[in-house]
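Shown here: the complex without one of its protein chains, the others still in place.
Chain IDs A and B follow the sequence of writing; residue 1 opens each chain.
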Amino acid sequence: MIDYLWVLIVLPLLGAAALIVFGKRIGDPWSGRLASALVGTAFLIAAGFTVPLVTGNGHPETVELFSWIPVLGVEVSLLWDPLAALMTLIVTGVGFLIHVYAVGYMHGDERFGRFFGYMNLFIASMLTLVLASNFVVMFVGWELVGLSSYLLISFWFVRPAASAAGKKAFIVNRIGDWGFLVALLLIFAAFGTFEFAAVFAEAPTGLTTGMATAITLLLFLGAVGKSAQIPLYVWLPDAMEGPTPVSALIHAATMVTAGIYMIARTAVLFGLAPATLTVVATVGAATALFAATLAMGQRDIKRVLAYSTISQLGYMVMAVGVTAFTAGMFHLMTHAFFKALLFLGAGAVIHAVAGEQDMSRMGGLRKVMPITFWTMVVAWLAIAGVAPLSGFWSKDEILAAAFAHGGYFVFLWAIGVVAALLTAFYMTRLMILTFGGEERWPDGVEASEAPPILTVPLVILAVLSATAGIFNTPFRLGLEHFLEPSFEGVTQQLPPAGATVVALAALALVVALVGIFWGWARYSRRLPVEEGGFWGAAVEGYRVDDWYGRLVVAPGKAMATWAAEILDGRIIDGVVNGVGGGVKSFGNSLSGTQSGLVRWYGAVMAAGTLGLLLWLLLSGGLF
Amino acid sequence: MNNAALLPIAPEVILLAGALIVILLLVLLDRPYREGGIVAMAALAAAAVASVLQWQALGDGADNLYFSAQGVPVPRLPMVVMDHYSAFAGVVIFVVSMLGLAVAWRLVLTLGARSAEFLTLVLLAVAGLHMMTASANMIMLFIGLETASIALYVLAGFTRERANADEAAVKYFLLGSLASVVFVYGAALLFAATGSTAFYGAGSMREFLAENIVAEPAILLLAMGLVIVGMSFKVTAAPFHQWAPDVYQGAPSGIVGLMAAGVKIAGFAALGRILFSALPSQIDDWAPALAIIAGASMIIGTVLAAVQDDVKRILAYSGVAHAGYILMAFVAGNEGIGSMWFYVTTYALTVIGVFAVVAVVSGSRSGSSPLAEWSGLSSRAPVLAWVMLIMLLALAGIPFTTGFVAKVTVFTAATDAGYLWLMILALVTTIVGLYVYFRLAAVMFLEGPAGVEEVVVPPTTALVLAVAAVTTVLLGLLPWPLLDLAREALPL
Partner (left out) sequence: MIVTPGWYMALAAVLFSIGGAGVLVRRNALVMFMSIELMLNSVNLTFVAAGTGLGLIEGQVAALFVIVVAAAEVTIGLAILVAVFRGRATANVDELSSLGG
């Protein structure tokens, strides 16, 4: 049976091919239904494959498809183990719900078919990444999710902002991908193979700490790009220009977690590099806090959720940084549920108020949209960390693990607690501004509850967000046992036992309630004026983009242009052209000193020749 | 021992015969423009078949060296070599030329009476290019080089009515002649240092260098440097690349693909012939020099491609970068030949396709192809835009295209040879290069259409595009057939 694992990837891939080519002909709503059905089928098949792993009869299996680059021993092969199974179920399960939702949400869009083609392409790419059994196939998936993400962000490319956001995501991610690529190279140099199994088996004995640190730091750079951590997080808020289902699927539930998945997958290597782990945990904690402060100040509902996602990803990164890989994966799962729910709910709200995304122009939607409201309440309590909803269990496990890691990491734990407080606060702010208070809708808007095709996925996700905690409570470590085969030979940080864990949990709960109360007290009666000072800075994202522009982008561009002019010898030309027609005669009179192009080319050739000859003679020891 | 056989020079003979027939047709028939094109095409096809027959004959144990001064017992001063290397080069050059001529078909029909000249020049150029790869002697190689170059100088300026065309021709001519002189001076110094102009046979350069200590090592080094410079010019490696963007921009789009792809194949093949066959003992001297040229080409090509606003110039600078990647295969010596062939072949097919799209978008007679003309191509001609995208992905080296496999093979070749720094540099420029191709793709797919006029793809061009796109993807997925052939195509 498991030999047919490739069907999981091929199903959405076929859908993508069919819909990109014939999407227009199949049309609205059948292209959406086809795409949803394919992803749903993939989910069912994946669930079938998972059963033996859960009952304990199965074991991790590698499925070899064909040999791709025999010279390098690169095979196209897939790996089915609990970690891959968990990710596959999240991707296809949440993906299916979001597809269904999108059938309703994208109704009436001109390029409806094309949209679902891209969505299926994304699912296929993500499954390639998740199911890969070696670094090369993983990298292929890694790049393909980047491509489909880019296509979907700039889906409404007629909006300049959408097109720019797509480009930004693409370019920023290249920095991370560069790290990933170089890491692959070093891995091949060190092990002579790309296969996970071989690399992980040999790593504990065959890898020096220095090399392990280099490899893992570069891998982490890849994760920083894909999972939107400091300093490469800047693309994610802008990515909200894409359609809301895209934000839910790619920029909250699945793709951005690829970095966490990659670190968990290569846990063996990270385990050998303590220095890297400290960096990872620090970056994660810093991102969690930093993004939470930014989320507090946003007025655009989707940007709140975007910064919230960055912050939650920070938690996951912190988890893998303190070697609590299971905790990280657990939070990845619960976060997929409640963050997808939040985004889809936000989408329903935005639909209801005619595309308005500014929360100061919403309000009072509770009565109009009861189903959306109550499902969002579940998500709100879950992300804020109120027991017994899922977010409480997963976030608490991460914080407890960080605390148990001891030493410096207790400081990171404290940062995590502060971020949790802010999380509860800004989510409460979002809920009250959107659903509470009086109606502040734009003129002429008649808000009403969303149709069932939007609300049914919301309800399912709400049930999952509420109950997913039971998979891994301190009383019943289900996920821990399930994932054990994937983390063989990896030392994991477990939460402390006994009274400590209860105390930490109680503290976390108190912090969540304080945050909620703070938000309640501030927003429930009237809208405070939030301008200037911190609020102004937060809305602008602390002007980080601006600083990047000044410090990185502009000098880079200037250097490229400068190099171009020097190398092409057209400085004088540039000056002449730049000064313009009036001064042309002056330029002509200067032509005696201005080198003509052919001769300039000749001169460069001559210089190059002389340089090469000189170098040859020098290196030949003849000078 | 059959010294003067027909088979080794069959491709050249066929092409020359074809050229003569094309001219004769002009006298015999009324307006034989289409017929001339068909004859030229048939000649190229026959030449390709001849190369395949050469390959088979070699499998049956045919001799390698021909037209020697003394044939028995050991050939001395052979002029022509027939080996898997030259046969493979022949097939690639002739097939690519057929594709290139198919792209130029429209141009040929609009040239009227001058089409015969045009076709003759193309056939002579291709014959020269192949002669470069099949010569067993520096002087033969030089004659092939000049036959090809002189024909190409004229082709670059062929559409006389445009002012840019003659400028392109003059630049190409002056700089090309300069490079040829440098090359032949290198040949002369090699002769002075080793006492031979032959690559093979009794008393050849290789034999001399293997058996003797060179009296004047400095002259040998200078000679090698000059030869490398001459060939680097032809394959547009930096810093000898500066003619390429101007010439590509000025020459008629219909023929640029052939110029760019054909000269690169022959140039690399000839450079490989000299270095691998005549100077293998000096690898420690020439490999580092090539590595430096390769590194410079990657950096300069990639950086300058990123700031251009004309698609032909972008492609020209991208060609500079790719020349750098291909040179990476050379530093590995004999081990790199297979990678070199694979890269050169797939790159040539892609380049022909890319310039075919340029010829459609900007017109086959025109010179420049400003980015603005490409804006919104996906909505004006979606199929064309997607085909272009496939080829851009290949140029960028994205997996599942030939470009990726080609890059992987040359990168490994360089790494195995111990040039890790070059590989890392190549990796960095590859990633920077993504921006170059992505930028063009973004213009095609994300910006509003530049005009409303319909984009007409002539049937011959459509055929070329289909071949280029299919091979780019197919050989990207299943590269071994070509890789195996390429690894067999070793010089004697």
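Quick notes
One rule holds in what follows: a contact is a pair of C-beta atoms (placed from the backbone, for glycine too) under 8 Å apart; a residue touches a chain by one contact, two chains touch by 3 or more.
Values in this document were obtained by computation on a predicted structure and should not be read as measured data.
Among B:Ala169, B:Val354, B:Met423 or B:Ala486, only B:Ala169 touches the chain left out of the display. The chain not shown here is touched by just one of B:Val52, B:Ala192, B:Ala462 or B:Leu490, and that residue is B:Ala192. Shown as candidates are B:Ile150, B:Ala237, B:Leu395 or B:Leu440; the residue that touches the absent chain is B:Ile150.
Touching the chain that is not shown, out of B:Ala5, B:Ile139, B:Ile424 or B:Leu463: B:Ile139 (per the contact rule at the top).
Residues of chain B that touch the chain left out of the display are 77, 138-139, 142-143, 146, 150, 153-154, 157, 160, 163-164, 166-171, 173-174, 177-178, 180-181, 184-185, 187-189, 191-192, 195-197, 245-246, 249-250, 308-310, 313, 367. Along chain A, the points of touch with the absent chain fall at residues 568, 570, 573, 591, 594-599, 602-603, 606.
Please note the rule applied: only the chains that are shown with their structure count from here on.
A straight line joining the Cα centres of chain A and chain B is 43 Å long.
Within the complex formed with chain A, the chain B residues making contact are 170-171, 174-175, 178-179, 182, 217-218, 221-222, 224-226, 228-229, 233, 238-240, 242-243, 246, 285, 288-289, 292-293, 300, 303-304, 306-307, 398-400, 405, 408-409, 412, 415, 420, 423-424, 427-428, 431, 434-435, 438, 442, 445-446, 448, 479-480. Those residues of chain A lying in contact with chain B across their complex are 69-72, 139-140, 143, 154, 157-158, 163, 166-167, 170-171, 174, 177-178, 181-182, 185, 189, 560-561, 563-564, 567-568, 597-598, 600-602, 604-605, 607-609, 612-613, 615-617, 619-620, 622.
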